[in-house]
Structure formats: C-alpha cells, structure tokens
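Up next, chain A:
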Amino acid sequence: MTSSMNEVIEKIRRQFKDVSITETDEREVKIDALQENVLGILSILKNEGFSHLSLLTCVDWIENKEFELVYILFSWKDGGKIIVSTRIDRENPKFVTVKHMWPVARFYEREIHEFFGVEFEGNDDMKPLILELWDDIPPLRKDFDPLEYSRKKFPDREYKKDVLQEARIFRGETNG
Partner candidate 1 sequence: MKQRSVWEWIADQLRSRSMWMLHYCTGCGAIELPPSMTARFDMERFGINPMATPRQADIFLITGYLSTKTLRRVIYTYEQMPDPKYVIGFGSCTINGGIYYDSYATINRLDLYIPVDLYIAGCMPRPEAIFEAFTTLMEMIRKGEANGWKRYKENYEWYKKNQLRSLGEVYVHDEFHE
Partner candidate 2 sequence: MVALKVLAVLSTGFFFGLTLEGIGRKVTARVQRRYGPPWYQNFIDLFKTLTKHPITHGWIFDFGVLMALGGVMATLTFVPLGNLVAFPNLDNIFVILYLFAVGALGMAMGMVGSGNPNASVGVARALTQMLGYELPYLVVLSGVMFHYKTSSVSAIMNAQGDGWNLFKMPVGAIVAFISLLGMLGKKPFDTPIAPAEIASGPMVELSGKYMGLLMLMHTFSIFVEISLFVDIFLGGGNYLVFLLKFTIVWIMAVLISAILPRFRIEQVVKFYWKVPLSLAFLQVFFVLMGWVF
C-alpha cells in the first residue's frame, strides 16, 4: 500500500468510527461502511485523488436478505484502488445516487435498477438500459430461475430419447 494511500486510510479511520478496512491486494483496500457514511467516504476519497469511479455494482446476498452495493474507485496519481461497499435491505432496496459526483454513475445505477431492482433517489432516469420489453422480476436476483423462464418464453427442440444409443455409449462401444 503506497504512502499516500496510507494517509487517506488513516484519515478515514479517524473520521469514521465503525468502518472495517482490509487490505485485499498489493495496492487495493476494501472499506465496508454503513449506509450513512458511504457518501462522506466517497467525497473524501474523490478529493484525495481517487477521481475515477471505475465500477458501481451490486451483489445479492439472498441468505441474509441483503444487497451489497460496491463502489470501486481508482486513483491515477498513485495507481491505488479503493473498494467502498455497503449493505442495503433486500426487500425494498433504496439508496442515494452519486450522479452528482460521477456523471457515469447514472448508467451504472440504471443498470443496477434494471437487473436488481434497487431504487436510487435523485436519479429519475430509470428507463431499461439493456433488456428490451422485459416482463419478469429483475433477472440477476438469485431468486430468478433463468431455465424456467427460457422454457416458458423460448420453445425448445424436442429430442426423442434414443435408449439404445444411450446404452451403447454407456457401455463404451461408440464414443457418441
């Protein structure tokens, strides 16, 4: 971890009490924070040179009923990468937008809304970005079953079961 990243981490550690910082890689730090501190941390990091929001994505923890929003920031000065992540409730997922800090977030948030159903206050442009005429629950949620959807929407080719051929393959006479 480079020296400048150390200062930033110390600053955040002093300012925010209940935040867990782990160093996941050579120049990479992961910060788990509560929902209310995320915006503060992000703005500090932005001023400290982490100007590039390289990714904003969402992870579906279905067992403990939570979504995890992950912000990956990258700094061109010292090549360091900081991952800020927070947990939001899965039933009615709602979070505040970072569109004002990074304009690109507008599209990330739109995609997350489309594929996970997370609402972002302040970003009203929630039109579908990638899917056309989608009529089911957001597809990347773990409780969505793609095979069943595919069978419902896209009829398949019926293959007759050729028992003899299968037996021969099983016995290893033909290589199928």
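Here is the rule we use: a contact is a pair of C-beta atoms (placed from the backbone, for glycine too) under 8 Å apart; a residue touches a chain by one contact, two chains touch by 3 or more; residues count from 1.
The candidates were selected such that all candidates are chains of the complex that A comes from, given by their letters.
Computed from a predicted model, the values in this text were never measured in an experiment.
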Chain touching chain A (counting every copy) in this complex, out of 1 or 2: 1
Residue ranges of chain A touching candidate 1 (in the complex, touch as defined): 127, 131-133, 135-136, 139, 144, 146-147, 149-150, 153-157, 159
